[in-house]
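Here's a structure for you.
Only one protein chain is missing; all other protein chains are in place.
Here the chain labels run A and B in written order, and each chain numbers its own residues starting at 1.
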Amino acid sequence: MSRTASRALLILLVAAATSPVEAAGVREFVSSDWSTQIVRFLTLQDASVRFALIGSVLLGLSCGLLGSFIVVRKMALMGDALSHAVLPGVAIGFLWNMTKDPLAILIGATIAGLLGTFLVSAISRTTRLKEDAALGLVLATFFAIGICLVTMIQRLPTGNKSGLDKFLFGQAAALSAEDITLMALVTTIAVVMVVAFYKELLASSFDPGFSRSIGLPTRWIHHGLMLLLTASVVIALQAVGVVLVSAMLITPASAAYLLTDRLHRLVVMAAAFGVGAGMAGAFLSFVGPSLPTGPLMVIGASALFSAAFLFGPRHGVVARWMLRRRGAARTQRENTLKSMFHVMEATQFRTEGVTLHDLAIRRRETIDDAQRLGRDLVRHGLATLSGDALYFTPPGRKRAGEIVRNHRLWELYLTQSANIAADHVHEDAEKIEHILGESVVRDLERRLGYATFDPHGRAIPSARAIHGGDARREGGNGTGK
Amino acid sequence: MNAMIPAFDAHAVLVAPWTENLSLFGWIAAMGFAVTGACGLVGNYLMLRRMALMGDAVSHSVLPGLVAAFLVTSSRGTLPMFAGALAAGGFTTIAIESIHKLTRVKQDAAIGITFSTLFAIGVVMTSLYAGQVDLDADCVLYGEIAFVPLEPMINLGGLVLGPVPFVRMAAVLLMVGLLIAAFYKELLVSAFDPGLARSLGTNPTLMHYGLMAALSVVVVSAFESVGAILVVAMLILPGATASLLSTRLSRVHLLSLVHAAISSWLGVTLGVWLDCSIAAAMVVAGALLFALIWIVSPNEGLVARWRRRRTPALPSAMSSNSSPVSELK
Partner (left out) sequence: MSEPYAPLEIHDLTVAYHKKPVLWGVDLVIEPGRLIGIVGPNGAGKSTLIKACMGLLPLQSGWVKFFGESFHKMARRVGYVPQRESVDWDFPVNVMDVVLMGRYGRLGLLRRPSKADRIIARACLEKVHLLPYANRQIANLSGGQQQRVFLARALAQEADIYFMDEPFAGVDAATEAAIIAVLRELRDMGKTLLVVHHDLPTARQYFDDLLLLNMNVVAFGKTAEVFTAELLQKTYGGRLTILSEVAQALGAHGASR
């Protein structure tokens, strides 16, 4: 990881950890109207607000950080299974001394999570069941065991005050100073481990086989990652809840995955997105106190993902759609140029211009359509329109020659080298003519022995003639054949 | 801690539910069977197509559809419920496909993102409109199968068919069974080899969406009883257990129904004894059955494997990789 990136992470972490952590305040706050709630949240008056905020920053950081690795390792659903599998561990950790002791819960949940991941691999290794079935099976079974235990605990006299139900959907306002300390500890360990073993994590995620061949302990890296992942799932539980914590692993990291091509940037971005989503969730759930925190954080993360999905500069849907549209428009212009070339070719290039009428006939369209296409050419400086006739500009003539040459060379190539019948090659050439690059065209020409006629007997404009700017010279005798 | 596990009272646990309390637990067990059976049958095809986690995705995503249907019609009618579930299921399938196809995000992450988002929206909707929607947040997760006998009964000309959710679920089970019987060949071929299916005149895309529609309907009918997460176990456990015992799909279907029957009976027993969520107890019971079969199954079991390992394989002992569709070959 680059030094600036790791420094940024550390600063973020230190800032989070050094924020005033005071004695536990009133956690059960009364609901008041939302504008005063907003003021209370923004001024950080209450300890519970501060805890909720610090907690969501910490969990967003650790989930985003580790989530990056599970996304690039294609283990997204393992995160899901893991997060459900910890529930029985939470219940057993609670049973240890019948209080919500964060450490006991952390240990219980970590053991349960690791047992779950072990069972997934044991089932898929020793039976014909596929990994996805094993994941779903373990996930739901562990969750059921957890629900059995939780409903049994809630039946106990001390149980209904246990706050265990907060573990299902999360309530950031229920975080205590002890919880925050543990969260800070786990997050620090996660950041330190990722920074220290970044190189090993990178190599073993990208190419496990190679990594093992150079002696990296990939299995230990995997187990270590799973352990960190389990711990960070567990510390996130109280604020996000069992059900949706996997989303905090997957969604911020997937959003970052759409925005960058380098892993260290992805890791930092995912952590930042996690923090943003966490803070947004904490804020919204504070403003509307009946709302659980977890779903709101997840919706925050999903909003970030949707933004990246739609508007990401390279992988975004809008950017790609615009690119495709631009490509389609260019293809259409090139087809118009080609039609003009064909019209002129039919008169053996005796005329200089092409009337809209001839163009419309050639393209089997109305004159209005031809005029629209012609104007598009004029707008792009490929032709001039004078009266009702179109005239090539020099770049327009060059491009028209190139397209026709590409088309005919490709047809010839398909018939000669791929033994495809001459009447089957046109469709393919219609598509390929727009994307052939100059070097490929030269290569084709060479392979075809600088052929001058396509399979239909029409002249292939030569590169020299096109770049000389005169398509007429070598086209003149072609149509006679 | 000992207070948590009640003393085992043989009469109260083993006898009473099926005698004096039959009117209560009978319906719960029947509902459990109908849910697990219908889920198990659909789940068989999910697993064959390696789409087990689509079950997870759809089961979470039907929640916003369900809530929206409740809000729009302000009723809990079966039809709006199915419509909401189908819409949500269809949206999930399409959303996953488009995230996966339009970007470089892999399918597993696309599944995770889609269903968690929809589920989160559903949960927030239930919290916001708690007054109008008859679903509480915990019920969304693990349902409340114990409330089934308290629902209004359906009488058909004097004949008591059962409480509304059970009748609905039983009808769905019957429908799934009939559909499988009618399209068995097509389902088998298109699960095994979509290319072959197409050449034989079956439309695999249609089959795919049909399966997703069946999944949505099954999941939504089971939703109030077993919730969004336990239903995943009910989709996978019966088929997973059955496929450790047989490789013929038709027999796997029958065995999944047997698994459903045993696990719902055992689940009620377990739930009564431990006084915990009965739906969760049914899943635990089903998982115990799976664990048992995993250990002792004659061909696939751990014991059998361990025995085989002690007698090392010979080069000539190349076993063909059997799959549940071996009858095709």
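The criterion applied here is as follows: contacts are C-beta pairs under 8 Å (C-beta built on N, C-alpha and C of every residue); 3 or more make two chains touch, one makes a residue touch a chain.
These numbers come from a predicted model, not from an experiment.
Screening A:212, A:320 or A:426 against the full complex identifies A:212 as the residue touching the chain left out. Note on the undisplayed chain: of the listed residues A:263, A:389 or A:459, the one touching it is A:263. Looking at A:44, A:107, A:185 or A:203, the residue that reaches the missing chain in the full complex is A:203. Residue-level contact of chain A with the missing chain is found at 72, 74, 196-197, 199-200, 202-203, 205-207, 209-216, 257, 260-263, 265-266.
In the analysis below, only the chains that are shown with their structure count from here on.
Inter-chain spacing, taken between the CA centroids of chain A and chain B, is 31 Å.
The part of chain A that touches chain B in the complex is made up of residues 71, 74-77, 79-80, 84, 95, 98, 123, 126-130, 132-133, 135-137, 139-141, 143-145, 147-149, 151-153, 155-156, 165, 168-169, 243-244, 246-247, 250-251, 254, 257-258, 288, 290-292, 294-296, 298-299, 302, 305, 309, 312, 315, 317, 320. Residue ranges on chain B touching chain A, taken from their complex, read 1, 3-5, 47, 50-53, 55-56, 99, 102-106, 108-109, 111-113, 116-117, 119-121, 123-124, 127-128, 130, 137-138, 141-142, 229-237, 239-240, 243-244, 274-277, 279-284, 286-287, 290, 294, 300, 302, 305, 322-323.
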